[in-house]
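With one protein chain held back, the other chains of the complex are shown just where they sit.
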Amino acid sequence: MIHQDMDPASARPEAGLKAFEALCTVKSNTSANDDYRLLVLEAPKHILNCQPGQFFHLLCPVTDQQQPYLRRPMSIYRFDADKGELAFLYKVAGEGTAAMATLKPGELFNVLGPLGVGYTIKPEWQNLLLVARGVGLATLAPLAQEAARLGRKLTAICSARSEAALLSTEHFRSLGAQVISVTDEDGSSSVENLQTLIEGLIGSQGVDAFYTCGSNRLLKLLQELGAKHNIPGEIALEQQMACGLGMCQCCVRPFSQNGEVVHLRVCKEGPVFDLQEAMGW
Amino acid sequence: MIHQDMDPASARPEAGLKAFEALCTVKSNTSANDDYRLLVLEAPKHILNCQPGQFFHLLCPVTDQQQPYLRRPMSIYRFDADKGELAFLYKVAGEGTAAMATLKPGELFNVLGPLGVGYTIKPEWQNLLLVARGVGLATLAPLAQEAARLGRKLTAICSARSEAALLSTEHFRSLGAQVISVTDEDGSSSVENLQTLIEGLIGSQGVDAFYTCGSNRLLKLLQELGAKHNIPGEIALEQQMACGLGMCQCCVRPFSQNGEVVHLRVCKEGPVFDLQEAMGW
Amino acid sequence: MVDLSVKLGQLTLKNPIMPASGTFSEDLSEVLDLNKLGALVAKTITREVRTGNPTPRVCEVRGSMLNSIGIPSKGLAYFLENTLPFFRHYDSPFVASISAGTVDEFAKLCEDISVPGVAAIEVNISCPNIEEDGKAFAMRPSSTLAVMEKLRSATDLPLWAKLSPNTGETAEVAQAAEEGGADALVVANTLLSMAIDVRTRKPKLGNLMGGLSGPALKPITLRMTYQCAKAVSIPVIGCGGIANLEDILEYLIAGATAVQVGTSTFINPTIMTTLVDELAAYAEAEGLADLSSLIGSVRDGEAADQQFLEALS
Partner (left out) sequence: MVDLSVKLGQLTLKNPIMPASGTFSEDLSEVLDLNKLGALVAKTITREVRTGNPTPRVCEVRGSMLNSIGIPSKGLAYFLENTLPFFRHYDSPFVASISAGTVDEFAKLCEDISVPGVAAIEVNISCPNIEEDGKAFAMRPSSTLAVMEKLRSATDLPLWAKLSPNTGETAEVAQAAEEGGADALVVANTLLSMAIDVRTRKPKLGNLMGGLSGPALKPITLRMTYQCAKAVSIPVIGCGGIANLEDILEYLIAGATAVQVGTSTFINPTIMTTLVDELAAYAEAEGLADLSSLIGSVRDGEAADQQFLEALS
């Protein structure tokens, strides 16, 4: 068996290498709210040259109870090369994430990355609108950070089941973003309400680009609004992965490019894709 | 996967059941000397109705490093129904025992037993001679205890590589046994020396029964002496096991009974067999 | 209470969980109540007394095991005088398992073992056919048909044909067994494998090769179960790598009417009775009155992602 703490040869950054298998040390692994957990790792600097929207492929531990085999893809929630820190916000969904939840401070954790293509912020995009739901916000957190670094104005519409399930709004606010929370609980997360809200923003402050992830409903809405108002956008998508590196072709999804359907790999050409090329599901 | 801490239904002792799958709690797991480790468990009373020479079949933990699948057979080193204690003396030989070595106090450990047929001490056997080497002594420790309980005189010849590797001699002494240590280091463990030693004991104090285990060399010697001096004896043998319960027939060894070769299951008809019926290997 | 009973032809089992041949014997009565099991399947026997293969007979592979026990057998006489009377004390139906090297010997043994107390006969046609090239009967449709027809004429008891995963013609062999008169199929036996001790450079099994069983086998025998359930109309009994409730559900959904649990009993001897309880609890929680809506309920027309299919069209 391949071991969690087998020393990955390429932990040494060699010339020309872009992704690294590295052993990190768990700093903390705590519950962020009812649904999500936050894993903070001490990570070697050379793996922290990350772009917002990229992901890592995680080798979850094997225990008596959980025996995950494949790695699990997880968006970067936070990375800090100076502090040597890497964090993931995750939901316990099945065997692999349940195993992740057992990690204790001081334990070693094998990660592979950074992987994939992240979000773009074109120079001319000054007013960014981010619309996301649930754990999708995790993917977008580093984007907010990058927007702050570049001095762009960011508005984040955070959608969740309930006020209590809202995640990261504080994090977004601390990065100087304008945060609008909507919930199922009070009905404010409905498509109609969102449409009104977003068109309001387009009218009032102007929107140069949309960013979203994961939800078919949000994809459709933003595609319509983007087409109508001629606003470009990007979406992060998910798909089952094996290699995470572009080799196995298991993670393809169909996209519409110039009227033709192409199959692109979420791990390699994605996970972030052009909003208008994405196809609903 | 079947889990270490799955609650075994038959932990509840039901009428007519003889062997039990039980979850024990690790009390301690420490190294006994350079080669051996001692695992002490807190065990439910109903599994501690043991006979010396019986064994348990152990479900070793699964970790990132070790993924043992089958159970591992281990002789009972100590059992105490009053204290609710069960102990094994083991050598780290491969994957399963390496996994056992990682058990920490407070962790759960799934054992199956007691299994097999142990040693007999016939009423007319007053002077018992136990000859064993290395971890074989583990198998014989409960025999010494039982001999003490029954008020029999026990002499233990303990053989090892070196003085330092001698195990359990204190344990035997504390049970009132006369202990004779022989080592490879000073040459006293040679077959010739043992033969002289044992024939000396036969002559001086008398020997009613031999007990041994594991070594082909000791088996041959005791078979010869037993035949010559008409002394009965028993030997504990090992064989690869799967079920440990007599079902799979993988653990057979050949024995010579009344001039015929029969194949007996080490887990069911053994692990203790008649000394003269055992066949060398 | 949920009704867990299933029908295998004329035979009704109180629940669909039973041991696999060779991984069960009288000895298990020392750890659990045999009456809780759907049926009791004996180790394969031959007419004559046999020693079985040389030791070592088992070894471990990653998360599973290999065995080359062979068929050590105390013979038919011992079976009738000792094994059978023992199981008469239990009300779960008792199933004999038999094997032989030629079609005629097989049929004769089948006839002689058709006695009161035997509820069904599982025929282990995964054993070598010494009249042809030594390949097991169940390797080919033709040899399967030939032996099943002869066995069929030798007994009125239900006949369960135990298939082999070593064949490249699963569906065809299944159909041949049905055509030959099998009342049910057991899918499947162990898969020929090997392991080598790199230190000594010796094969880990005395017989060089042996059969893979345990969790590693499950995806293969589950696939065979699905293929067989599609190919025949007699009931299929799934067997291979079952270790938990989910495994059983997979087999039932794939089309198995009942299942056999083998190697897992070596790891957790009480697992079969635990699984009976868990299956009852599951059915209860899902609001099932019985298992009929589960068996063969695989949604195999809807496996592919809609998005993928739509993009193609």
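Residue numbering begins at 1 within each chain, and the chains themselves are lettered A, B and C in the order written.
Criterion: contacts are C-beta pairs under 8 Å (C-beta built on N, C-alpha and C of every residue); 3 or more make two chains touch, one makes a residue touch a chain.
Predicted model, so just to flag it, every value in this text is computed and none were measured.
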item	value
Chains shown that the absent chain touches, full complex	A, B, C
Candidate in contact with the missing chain, chosen from C:Gly75, C:Gly181 or C:Gly206	C:Gly206
Selected from A:Val26, A:Leu70 or A:Val92 as touching the chain missing from the view	A:Leu70
Residues of chain B (touch criterion as defined above) contacting the omitted chain	1, 67, 253-254, 261, 263, 279-281
Residues of chain A (touch criterion as defined above) contacting the omitted chain	1-2, 6, 8-10, 14, 16-21, 59, 67-71, 95, 110, 112, 239-250, 252-253, 263, 268
Residues belonging to chain C that touch the chain removed from view	51, 54-56, 61-64, 66, 135, 139-140, 166-169, 191-196, 198, 200-209, 212, 215-216, 218-220, 222-223, 226, 241, 243, 246, 249-250, 253-254, 297-300, 302-305, 307-309, 312
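Operating definition for what follows: only the chains that are shown with their structure count from here on.
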item	value
Chains touching both chain A and chain C, listed by label	B
Chain A and chain C, separation of their C-alpha mean positions in angstrom	47
Centre-of-Cα separation between chain B and chain A, whole angstrom	57
Distance from chain C to chain B - Cα centre to Cα centre, in angstrom	36
Multi-partner residues of chain A (each touching 2 or more other chains)	1, 67
Residue numbers of chain C (touch at least two other chains)	62-63
